[in-house]
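Reviewing the structure listed below.
A single protein chain has been omitted; all remaining protein chains appear in their positions.
Showing chain A:
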Amino acid sequence: QKVSVEVLDHLERLALVDFRDSEGVERLQKAIQFADQLHEVNTDGVEPMDSVLEDRCLYLREDDVTEGNCTKDLLENAREKVEEYFVAPPGNIPLPNLEE
């Protein structure tokens, strides 16, 4: 079953890796084919496992501020910034579809 162009465009919007060329598509097809082997296993009545630590209570700490005030450090690694803002190009502009 081949991946349709619609699904591919949808995937690209989610993944944003610019991998809709023939190589990317071939990789994806092979990955799906490989994953299909999962369906050989009978999992009736089996609960999905999120974590091997599912029997334990997750640690929750007190809702107190213990660190912060590191704006300067955090901005250090950004390429484009203005005062204390990270600057992004305009948003809400959809990616072109594969055929375009």
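Points to keep in mind about this one:
Operating definition for what follows: a contact is a pair of C-beta atoms (placed from the backbone, for glycine too) under 8 Å apart; a residue touches a chain by one contact, two chains touch by 3 or more; residues count from 1.
As a convention for this text, contacts and distances are computed from a predicted model.
Per its UniProt record, the hidden chain corresponds to "GATA amidotransferase" from the list "GATA amidotransferase", "Small ribosomal subunit protein uS2m", "ORM1-like protein 2" or "COMD2 protein".
By the touch definition given at the top, chain A reaches the unshown chain through residues 3, 7, 10-19, 23-24, 27-28, 30-32, 34-35, 37-41, 43, 46-53, 56, 58-61, 70, 73-74, 76-80, 86-95.
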